[in-house]
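Moving on to chain A:
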Amino acid sequence: AEDLTVGFAIAKSGWMEAYDTPAATAAMIRIEEINAAGGLLGRQIKVVEADTRTDRAESAKAGLDVLDHGAEMMVVSCDYDFGAPAALVAEGEGINSFFLCAEDVKAGIQGVGPNSFSSSVLASVQGATMAEWAHARRNARTAYVLEDTFIEYNKGICTGFNWMFPQLDGAGIVGSDTFKNDDASIASQITRIKALPEQPDVIMLCSVMPGAAAAVRQLRAAGITSLILNGSAVDGSYWLEATPDLSGFVVPVQGSIYGDDPRAEVEMFNKAYEAKTGGRPASQYAYPGYVLIDLWAKAVERAGTVDGAAVTAELEKMQDEPTAFGPRSFSSELHHQNTALMQIIEITGGKPARVDEWRISEPVPLDVLMGR
Partner candidate 1 sequence: MVLALEQVGVAFGGFRALTDVTLSVAPGQVVGLIGPNGAGKTTCVNVLTGFQRPTHGKVILQGREVSGLAAHEMRRAGVARTFQAGRLFGGLDVLDNLACTGVGLGLRRSVAEHEASALLNWMGMAALESRAAAGLPYTDERRVAIARALMGKPRFLLLDEPAAGMSEAEAADLAALIGRIAAELGVGCLLIEHNVGLVLSVCTQVVVLDGGRIIEKGDREAILGSRAVREAYLGTYAEAA
Partner candidate 2 sequence: MSKLGVFDLAVRYGKLTAISDLSLSVAEGERVFISGPNGAGKSSLLSAIAGAVRAAHGRIEMDGEILSGLGVEGIARRGLSMVPEGRRIFAGLTVQENLMVGAGMRRDRSAIGDDLETVFAAFPILRERARSSAGALSGGQQQMLAIGRAIMTNPKVMLVDEPSLGLAPKVVDEVYDRLCQLQELRGLTLVIVEQSSARAARVGGRMLLMRAGRIVGDGDAADFAARDLLTEAYFGGAA
Partner candidate 3 sequence: MPSQHQLRRRSAATTPLLLGLLLLTFVLVALGLGDRAIARMAAETLIRVTMVVGFWIFVGNSGVVSFGHAAFGCIGAYVSAWLTLNPAMKAALLPGLPEGLAAADWPVLPAAIAGGLAAAVIALLTGAAILRLSGIAASIATFAFLAMVNTIWANWTPVTGGTSSVVGLDRYITPWVALGWAFAAILVAALHAHSASGLALRATREDEVAAAASGIDRYRHRLLAYTLSGFFCGIGGALMGHFIGVINPDGFYLGLTFLMLAMLVIGGVGSLSGAVVGVLALSIAVEGLVRLEKGIAVGATTFALPPGSQEIILAVAMILILIFRPAGLMAGREVMLPARWVARRGT
């Protein structure tokens, strides 16, 4: 049969490239697996690519470009802002679109339309996971929230944390502050923390690189020893040099890249990734790429077609659908994970390691996600 075309409208240059390439590589791994096993609906999957150059206008053009090359499903950038223009093009054609790893609730029905999905885990879930886990396992009762206003993802983490933490027994947020990712110094923010009568048990840092690494270094340099929490965005050991011998830093991830994930499939994937690229994944952001192809392919098999609406209907039927990185669910209200089993990675003495896993006790409600 004729090939089935999947279009990748992703960043192959500019700063998003660092996120998009690993996830796209992971997606390719799953595609190759499927092709090796005989393809999808008996058709081999063919991939066409276009570069968004980390630019919104180019993103829309990239979307059109892959459509012109016959794409029947579209994979778009890892971030909502840079993926949405392309995803909207797909939506206009009635085909499915998947964000590689966007974690803003708008990457789906709310911000694109009924046929758009993201297989990653919402930023708010990451924040809420940190809140509940730190409360339960580290006895955190006081928290300080430090929000980087750079991108919506950061705000999402803080939203989740701010929702969950105060609900917990005896826990309270003792202060909060904001900074900008490219601030040359966050000395004033640190001074404010140090002026607290008592150091907080945890500091919820809602930030991404490079600001997150800079903030951690400055916090520790100022002698603040509280446990620091963040979202998945800072997973990976590549940035740890910034604060030698860092300890007491925790992030939630979908799977561990450090070889210690209790699920064998995760390590199998890491090996496959290494075989394909010559190196292990640098962060957990490869995983959602693999998951999205996996889920979409299943839905296509079940629907027996690649037609957008039919596949969407199948995807929305998925409740705790097993994947290598934990179960995934979609509904007609949310095309994103508002709860997930997350691995907890802690950095101690400059070494990251999986220490625990956690699933929040209650999904983050839609109202909270939508900022209401």
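FYI, contacts are C-beta pairs under 8 Å (C-beta built on N, C-alpha and C of every residue); 3 or more make two chains touch, one makes a residue touch a chain; residues count from 1.
For anyone wondering why these and not others, all candidates are chains of the complex that A comes from, given by their letters.
Fair warning: this is a prediction, and the values are worked out from it, not measured in the lab.
Asks: For chain A in this complex, identify the touching candidate from 1, 2 or 3.
Replies: The answer is candidate 3.
Asks: Contact residues on chain A for candidate 3 in the complex?
Replies: 12-13, 50-51, 53, 56-57, 60-61, 64-65, 68, 80-81, 84-85, 88, 92, 104, 106, 110-112, 149-152, 155, 370-372
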